[in-house]
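Missing here: one protein chain of the complex. Every other protein chain is in place.
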Amino acid sequence: MDTRPRDNAASWQQKAYRVIFESDTRAGQLFDIALLVAIVLSVVTVMLESVSSISARYGPQLRAVEWVFTGLFLLEYLMRLLVVRRPLAYALSWLGIIDFLAIVPTLAALVLAGSRYLLVIRTLRLLRVFRIFKLGQFIGEGEFILNALRASRFKILVFLSSVITLAVVVGTLMYVVEGGRNGFTSIPKSIYWAIVTMTTVGYGDISPATVLGQTLASVLMIMGYAIIAVPTGIVSAQMVLPGTSRPAYKQVVCHVCQAPDHRPDAEYCWRCGEKL
Amino acid sequence: MDTRPRDNAASWQQKAYRVIFESDTRAGQLFDIALLVAIVLSVVTVMLESVSSISARYGPQLRAVEWVFTGLFLLEYLMRLLVVRRPLAYALSWLGIIDFLAIVPTLAALVLAGSRYLLVIRTLRLLRVFRIFKLGQFIGEGEFILNALRASRFKILVFLSSVITLAVVVGTLMYVVEGGRNGFTSIPKSIYWAIVTMTTVGYGDISPATVLGQTLASVLMIMGYAIIAVPTGIVSAQMVLPGTSRPAYKQVVCHVCQAPDHRPDAEYCWRCGEKL
Amino acid sequence: MDTRPRDNAASWQQKAYRVIFESDTRAGQLFDIALLVAIVLSVVTVMLESVSSISARYGPQLRAVEWVFTGLFLLEYLMRLLVVRRPLAYALSWLGIIDFLAIVPTLAALVLAGSRYLLVIRTLRLLRVFRIFKLGQFIGEGEFILNALRASRFKILVFLSSVITLAVVVGTLMYVVEGGRNGFTSIPKSIYWAIVTMTTVGYGDISPATVLGQTLASVLMIMGYAIIAVPTGIVSAQMVLPGTSRPAYKQVVCHVCQAPDHRPDAEYCWRCGEKL
Partner (left out) sequence: MDTRPRDNAASWQQKAYRVIFESDTRAGQLFDIALLVAIVLSVVTVMLESVSSISARYGPQLRAVEWVFTGLFLLEYLMRLLVVRRPLAYALSWLGIIDFLAIVPTLAALVLAGSRYLLVIRTLRLLRVFRIFKLGQFIGEGEFILNALRASRFKILVFLSSVITLAVVVGTLMYVVEGGRNGFTSIPKSIYWAIVTMTTVGYGDISPATVLGQTLASVLMIMGYAIIAVPTGIVSAQMVLPGTSRPAYKQVVCHVCQAPDHRPDAEYCWRCGEKL
């Protein structure tokens, strides 16, 4: 998404751009934080309205507050369109679509009663919190976690596939073993139970009652217990191993080729062979 | 299992062999993916049939689809027998037996009513998903996880034995303490409870109600909480330690100073600066 | 907090100071342990009084014991004020406030009936147990854990923010999906359910009953299962990485070749063989 300011932008546009889209100025940071507070408050309003006892007493006031926030977000959305270099590109980007969808439900509810539930989309704006993370200390940390996860994404995918295959096999077995009783009324429901059990959540809404079923469940639990070690091991290893664990490298950059990440005891650059 | 193509194989047999058994050609990859999709769909069909509300309405259609898939799998099985070098070896291998058992239940159901439940075996074919993992990026990752698990198999065995011994001892104690009430009706059931608790699943179908029982349960929970650290530590350590983490280094030694452990993208030795 | 003894302190004040505030003398250690035992016993008394069957029988005795402990803690509090260099600074410090609040509720209960519940504050005195940890072996270990947690505090903060954002989004979705039934009566309650599920606690007081709800719950569980790997990875990595794991090495550098990282029991430099 090209969100640079317009070249031939008026002075107020360039200024507004820096405040709304960037966060390297004091005003920009304040705007980001104010926006986040507004999002949180608007989400809290929607939450409170869903509580029937509160809704019965403060319904009109909460709806009024909701309209105020919708108005503010509409204003913000229009401002973004006005100051960004390519408004269409912004409007069609992920952030732009979420920003737009956060406004629509309140308006749509005037025409279609049930559509207010779509306000659920507004909670997605909370993801903007990650932009705020870019401020100061949080940059490195957030990136560190994301890098470790990204580097292990194939391992995690392989792991999750195995877990799901196991859940399907064990779930089907349990359906046969418990014979459609004790909550195991269908294979999908039994698979749901297998996932609930293997992840050690264990609601107890479905639980085996036959001896064979309880034995099989015990085996699944102990397996789930041992299996949880795998993703943890993957992420731990990723965070410790060279690629991710920066601190394990020499804090020096080659003066010729600028290559980073030298071994702590390296005397020559690994890329160009120059003396460090 | 010797699954190489026949030496004196007709041209179509060799071609079919490459498609069915291998996945290094485009056609072979497509076949593998199509097979996986067919397995998933046939498993989904069996699942849907187990849901009574769906079965009541679409029963005949689902059974028809099941027959189509059984036909396809039968065709595939015969093809495999035709093109493989030693058909008997294939038929008696693990994969061959599973392939065969995936077809039988639908046919057997014609004679014996209850035998359709054996379709549960078809879910085992999902394990073929691991062959697909061999494609591209997944090879290394799957092997990495398996290697770490294989290297720690004795440690995990020792750990699991200790966990089971503990479950037996605590389960028996709880049977005595709760005196056959509150669901602890027998020692095996109490051991089942101990496993449910120690693995932090916690269904709540059985839970202690006496003061002594709840105290003992608390101790078991905190132990289980601390114990879960052991398999995690084992796998993490295995993934971090040299034996496994080597792939992060270049498999080359400097020809001048013999320094090992170069970065995978290093071109010069980190110790003497010589070209690798 | 300046808790040194008074300069112009009487001999008995200096002596009492060493016993009450420090733990490097035998008497000081005994005092600390006696205090801890008294805190534990007083907390146990409050606990027992809350059990209605015990309270009905031994109510007066328990209340008498409570008055004895309150008297002892009052005496201890006055002693601390008498012997410390700056009594006001102590009284306004965290520990001082907790010490004070631990006495008040019993007295306040004479005037205001319900205020005895404030005795809950006395349990906070249990945190003094960490001072006892300072004795002997525990210093290093406690500091090691705290250092690892402190070093990863930003990572953990980022992680927790993501978890809470996810809980809000999924909770709201579940409220819409389950439509206010099966316990999902409001968005805050649905978020509570999402947290119960994602942390794998799984009470089962609220659990999805619709197919879509159970599917969404399964996804959330598997995500929670994978996500738990992140904080574990963070803390493990922190404990393994150089910055924290240093204590495993001798805090000395060879005076000849400046080589660091000697074994804690090394007597000679591993690089040049010089006596350390």
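Order of writing sets the labels: A, B and C. Residues in every chain begin at 1.
Please note the rule applied: a contact is a pair of C-beta atoms (placed from the backbone, for glycine too) under 8 Å apart; a residue touches a chain by one contact, two chains touch by 3 or more.
Just so you know, these numbers come straight off a predicted model, no measurement behind them.
Chemist: Please identify which residue in C:V37, C:V51 or C:A89 touches the non-displayed chain.
Modeler: From the options C:V37, C:V51 or C:A89, the contact with the absent chain belongs to C:V51.
Chemist: For the chain left out of this view, which of C:A27, C:V176, C:V201 or C:I222 touches it?
Modeler: C:V201
Chemist: Which residue among B:A56, B:L110 or B:A226 touches the omitted chain?
Modeler: Answering carefully, the residue with contact to the hidden chain is B:A226.
Chemist: Determine and list the subunit B residues touching the chain excluded from the picture.
Modeler: 154-155, 157-159, 161-162, 165, 168-169, 172-173, 175-176, 185-188, 191, 197, 200-204, 207, 211, 214-215, 217-218, 221-222, 224-226, 228-230, 232-234, 236-237, 240-243
Chemist: Using the document's contact rule, name the residues of subunit C that touch the chain not shown here.
Modeler: 43, 46-47, 50-52, 117, 120, 123-124, 126-127, 129-130, 133, 137-138, 141-142, 144-145, 148-149, 156, 159-160, 163-164, 188-189, 191-192, 195-196, 198-205, 228, 231-232, 234-236, 238-240, 245, 248, 261-263, 265-275
Chemist: Write the list of subunit A residues that the hidden chain touches.
Modeler: Subunit A touches the chain not shown through residues 200-204, 232, 236, 240, 265.
By our rule, only the chains that are shown with their structure count from here on.
Chemist: Taking shared residue numbers divided by all residue numbers at the interface, is the value for subunit B and subunit C over half (same) or under half (different)?
Modeler: Same: when the shared numbers are divided by all numbers used, the fraction is over half.
Chemist: Over half of the residue-numbered contact pairs in common: that is the test. Which of B-C or A-C passes it against A-B?
Modeler: A-C
Chemist: Centre of all protein Cα atoms: which chain's centre is nearest to it?
Modeler: Located nearest the centre of all protein C-alpha atoms is chain A.
Chemist: What whole-number Å value describes the gap between the mean CA coordinates of subunit A and subunit C?
Modeler: About 30 Å, centre to centre.
Chemist: List the centre-to-centre spacing of subunit B and subunit C in whole Å, with centres computed as mean CA coordinates.
Modeler: So the centre of subunit B lies 41 Å away from the centre of subunit C.
Chemist: Send over the residues of subunit A in touch with two or more other chains.
Modeler: Subunit A, residues with two or more chain partners: 159, 188, 191, 200-204, 228, 232, 234, 236, 240.
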